[in-house]
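One chain of protein is taken out of this complex; the other chains stay put.
So, subunit A:
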């Protein structure tokens, strides 16, 4: 379970997140949508502590921290409970596909080598890249890299996987394989928070869609409500625009 209580983030005098209250159940698939620059990435980054939030409290699993007072150990602990999938994949360039996935188990969780690689191989097979074990990121397609990126997040066994526009950097030909893998994870009830412009994914997979604007949650609900019966004019306006370019 994830719980955010009036989580806010300021960059200098700009308020990017303005008191976010949010509870996500275990196994829930949440899709976050909203205009550019409204704090969607910042929200995910705060949960993974890639940014230190300015104020609020955050609970992930059985750990609750007052973000302002979070010490190093708590920050590490929060990061280890959450996994991040980056828009630009961000695979470790000096490591093979297999090593990218095993890295976390080896270094952070201190698993014995053999076990870590066995688990990494399992994940690699699961994401359909068993034959790419020894390939370096530079030699893989965007779609393959992002699947390894997801595999790396899966290895964490995290409470939640945070996806920040996982398909936005991909050539169109690779989008489906990545979305397919995400759907597979969703069907296994892996808790996920996904920022995406893929409206059909949101409609088909999400349990809940959250519309964010100006650093606040404007509206949320099941996809059927948000997409077919939005209440707030900002949501309506956004959907009109986005559905024109990304039809469901």
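Keep in mind that, in the parts below, contacts are C-beta pairs under 8 Å (C-beta built on N, C-alpha and C of every residue); 3 or more make two chains touch, one makes a residue touch a chain; residues count from 1.
Following the convention adopted for this analysis, contacts and distances are computed from a predicted model.
Student: Determine which name in "Acetolactate synthase", "RNA polymerase sigma factor", "ABC transporter permease" or "Acyl carrier protein" the UniProt entry assigns to the undisplayed chain of the complex.
Tutor: Going by its UniProt entry, the chain not pictured is "ABC transporter permease".
Student: Can you work out which residue in A:9, A:79, A:119 or A:132 touches the chain that's missing from view?
Tutor: Looking across A:9, A:79, A:119 or A:132, the contact with the absent chain belongs to A:79.
Student: Have a look at A:29, A:70 or A:91 and name the one touching the chain we're not showing.
Tutor: Selected residue, touching the omitted chain: A:91.
Student: Taking the entire complex into account, which one of A:50, A:133 or A:242 touches the absent chain?
Tutor: Checking the options A:50, A:133 or A:242, the one contacting the hidden chain is A:50.
Student: Touching the absent chain: which residues on subunit A qualify?
Tutor: Here the touching residues of subunit A are 48, 50, 76, 79-80, 83-84, 86, 88, 90-96, 103-104, 107-108, 136, 138-139, 152, 156.
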